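Here you go, one structure.
Presenting subunit A:
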Amino acid sequence: MTFLFNTGRTSAQGTGLEHKSGPEYREATSVCRMNPVDLMQLEIEAGERIRAAGPGGVVVLRVAASDDIPQGTVFVPLGPYANAVVGAETHGTGMPDYKSVEVEVEPTDDPVPTIDQLMEAVGGLAYLEEER
Partner candidate 1 sequence: MIHRDMICPFCGCLCDDLVITTEGNEVVQVDNACTLGTHKLMGAWKNRLKNPIMRDGGEWRDASYEEAIEYAAGVLLDADRPLLYGWSSTQGEAQGLGVSMAELLGGVIDSTTSVCHGPSILAIQEVGHPGCTLGQVKNRADLVIYWACNPTEAHPRHMSRYTTYADGFFLENAFRDRKLIVVDVRKSETTSIADEFVKVKPGGDYAVFSALRAIVRGRADVVPDTVAGVSKEQLVRIGAMCKEAKFGALFFGVGLTMAPGKYKNIRNAIELVDELNRYTKWTLTPLRGHYNVYGSNEVFTWMTGYPYAVDFSRQIAFYNPGETTAVDILARKECDACLIVASDPGAHFPKACLEHLTKIPTVLIDPMHTVTTPLCRCQIPTAVNGIDAGGTAYRMDGVPIHVKKFMDLGYPSDTEVIGRIFERIQEVKHP
Partner candidate 2 sequence: MSDLLIKNAFVIDPINRINGEIMDIAVRDGRIVEDVGQGAEVIDAGGHLTLPGGVDSHTHICGTKVNFGRYMSPEDMRAGREARRGVKHSISGYSVPTTYANSYRYAIMGYTTLLEGAMAPLEARHTHEEFSATPLQDVMANTLFDGNWGVMEAIRDGDIERAAAIVGWTLSAVKGFGIKLTNPGGTEAWGYGKDVTCIRDKVPHFEVSPAEIVEGMIRVCELLRLPHSVHLHCNNLGKPGNYACTVGTLNLAPDLNEKRQTLYATHVQFHSYGGSDWKTFCSKAEPVAYTVNNRPQIVIDMGQVMFGKTTTMTADGPMEFNLYRLHHDKWSNHDVELETGSGIIPVLYRRKNLVNSIMWSIGLELALLVKNPWQCMLTTDNPNGAPFVKYPEIIALLMSKKYRDAEFATVHPDTGSKVVLPALERELDWNEIAVMTRAGQAKALGITGIGKGHLGIGAEADIAVYPLKVDEIDPSTEYQRVIDGFAKTKWTVKRGRPVSRDGEILVHGENTTIWVDPKIRPERDISRDPRFVEMFNHWYSVRMSNYPVQDEYLRRNLRMETEAAI
C-alpha cells in the first residue's frame, strides 16, 4: 500500500538525542505510527513490523497505532530510520523531501535493524556494541 511519509520531532526522540547510542533513541526513532484503520487494511497489529520502501531505500520498522495520524499517512520520528527511505533530492532548495515522499508499505517478519547495522550498510564501522 502507498502512504505519504511524514517525519517530525517527538519528545522521546528528543530526549534520546543526547544519548544516541542508547536503546531509548533506537526505540524512539524506529517506530512507525499509523492510523488503526490503515493497520487493519494491512492486516497487522501494533508491535508488528512493516517494510517501507521509498526513494532513498528500504527499511524495516515497528508499527504503533495512533488515532492522531491521518489515514493514508505514516509518521516516523526524525532519525536514521526515516532517512533510510528519504531521497537526497532537494529540488534546488537544500532541503530533502522529509515530509512529502511516498512509501510502499507491506508487512514483514524481518527484524528491525539496529542503528549500527544501518550505518554499516552504508559503509560505516560500528564503534561499540549498541546497548541492549
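As a selection rule, all candidates are chains of the complex that A comes from, given by their letters.
Points worth noting:
Here is the rule we use: a contact is a pair of C-beta atoms (placed from the backbone, for glycine too) under 8 Å apart; a residue touches a chain by one contact, two chains touch by 3 or more; residues count from 1.
None of the values given here were measured: they were computed from a predicted structure.
Note on this complex: subunit A touches candidate 1; the remaining options among 1 or 2 do not touch it here. Within the complex, the subunit A residues that touch candidate 1 are 4, 6-11, 14-15, 17-22, 29, 56-57, 67-70, 73, 75, 78-80, 83-100, 115-116, 119-120, 122-128.
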